[in-house]
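Every protein chain except one is present and positioned as in the full complex.
Right after this comes chain A.
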Amino acid sequence: MSDSPVSPAPARSERTVPPSGDPLVVLDRVNKHFGALHVLQDIDLTVARGEVVVVIGPSGSGKSTLCRTINRLETIDSGSITIDGRPLPAEGRELARLRADVGMVFQSFNLFAHKTVLENVTLGQTKVRKITREKAEQTARTLLDRVGVGGQADKYPAQLSGGQQQRVAIARALAMDPKLMLFDEPTSALDPEMINEVLEVMRQLARDGMTMVVVTHEMGFARSAANRVVFMADGRIVEEAAPDQFFSNPRSDRAKDFLSKILHH
């Protein structure tokens, strides 16, 4: 590969809080099958506290499944996952407690359709964290303002645009004061003009030092907000690198092929 970068050198990382290097999530030789399909093959991945890891790769590469195994929405067949030094417990109260510390944002938003925006953000606080209603509402309103949908608090999710719904979903996850946020293709179901409003909220979160695992197709976000890019294909982690290095000088042929398809058209 030539020394000249494929594209202009990206702006320096916007992050002001450097990752500490203390591991928060550790995946060790994780394997998973869907029937005959080996979706996760010997996955080793460590996410440090404060780090933003962006997982990219072609469809069907297992990146969403990887993200969902971290809070055990998908079970694994072998290997181990530890969060903050504790292995993921089996289904039950213990797991529920752990999930409360791990925020999850879905591709299809999954806001509770029968609850208002405000109730969506207070429900976890009052029912799981047992915080009083007044305090929960105060936190919820602050967070809704922060993601720019404070004026929509009394509406139902169906009355909001996709971008607004996704920002409410981020506020709902943040309301639990999580140690870690998982984003499973948060902008893939959005109209193009709404993608940026969601990415901006995520960039802000990254700047504030939140530990994040983000599965996305948004290369611009990966360049500007990630500490590390993880490239997956066919159930394996093919390449891990800093974003500048990955986008300008990918090592593997698979990554070169992927990037040539998405960056040149």
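The rule is simple: a residue touches a chain if its C-beta (ideal position, glycine included) is under 8 Å from a C-beta of that chain, and two chains touch if they have at least 3 such contacts; residues count from 1.
Operating definition for what follows: contacts and distances are computed from a predicted model.
> Given the choices "Cytochrome o ubiquinol oxidase subunit IV", "FAD-dependent oxidoreductase", "Amino acid ABC transporter permease" or "RNA polymerase sigma factor", state the protein name listed in UniProt for the chain not shown.
"Amino acid ABC transporter permease"
> Consider the whole complex, including the chain that is not shown, and state which of A:102, A:117 or A:229 touches that chain.
Touching the chain that is not displayed is residue A:102.
> Just to verify: which one of A:91, A:134 or A:193 makes contact with the chain not shown?
A:91
> So one chain is hidden, and I want to know which residue out of A:50, A:124, A:163 or A:250 touches that hidden chain in the complete assembly.
Touches the omitted chain: A:124.
> Could you pull out which residues of chain A are in touch with the chain that's been left out?
71, 73, 91, 93, 96-104, 106, 108, 110-114, 123-124, 127-128, 156, 158-159, 169, 172-173, 176
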